[in-house]
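Missing here: one protein chain of the complex. Every other protein chain is in place.
And then chain A:
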C-alpha cells in the first residue's frame, strides 16, 4: 500500500496565490478592523435576570423543559427531573460541580435503589464508559457557557467530561449555573478565541440547543433522532 509522503500543501497554496494574482502570503495577514459588528447589539446591557428570562422563553421554542431553582432546592428539583424522565440509569460527567452543588447524596440514594444503574465517567475504564452511556436513560452534564438567545449549553470536553454523556443516552439533563448565561454565541466565541490564542481549545466544543431533531420527512419536525430524544435544563441561581 502506498504511503502518502507529502501533504501537497505548497503546490496547492501556490496555485491559490497564483489565481489571486500575487505572491504567496505566509505571514503579515491580520484580521481587519471589521466595519460591521452587529452581533454585540443583541441583548446588549441585559442583566442576568433578563438573560435568564430570554433563555427560558427560548427553551419553549426548542422543545426543551426549563426549570429554574435556588441553590438549596437544586437536589429536589434534580430528583424530580430524574423521576419525570423515568429514572433507571444515569451517567454523569466526573465534574467537581456535582459536589459543589451538593448533589452527591441524591445520586447515592439513586444508586442504592434496586435495579438502578449509576455511572460517573471514568477515564481509566476506557470504552466501557461509552457502553454504559449507550444504554443509559439519562446523561447529566453541567453547562460551561450558556447562550440566552438560542437556548444553548456549551460543553467543553475534558478527561472527565466525555462527549458521549450528552449524546448517547435517551435523555440529556444540563445543569446551568445562572452566572454562565451570556447573551449569545458571540460571547462564547470570544472566550474560545482567547483560548485559541493560548493554544488550549478543548478537542470537542459542543453547542447544544435542545434535543436532536430532523425535518427530512416532508419537512415535519421530528424531535429525537440520533442524539437525545428529550432535553431538560435546570437553571440554578448560584450567586
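Heads up, the rule we're going with is that contacts are C-beta pairs under 8 Å (C-beta built on N, C-alpha and C of every residue); 3 or more make two chains touch, one makes a residue touch a chain; residues count from 1.
Rule of thumb we're sticking to: contacts and distances are computed from a predicted model.
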Exercise for the section: Quick one: find the hidden chain's UniProt protein name among "Lactate utilization protein B", "Cysteine-rich domain-containing protein", "Raffinose/stachyose/melibiose transport system permease protein" or "Electron transfer flavoprotein small subunit". Expected result: "Lactate utilization protein B"
Handout entry: From A:51, A:147 or A:236, residue that would touch the chain that is not displayed
Key = A:147
Problem - chain A residues that touch the omitted chain in the full complex - result: 1-4, 7-9, 11-17, 19-21, 24-27, 29, 31-32, 34-39, 41-42, 58, 62, 121, 123, 125-127, 129-130, 134, 147, 149-152, 157-159, 162-164, 167-168, 184-186, 188-190, 192-193, 195-197, 199, 201-220, 222, 224-228
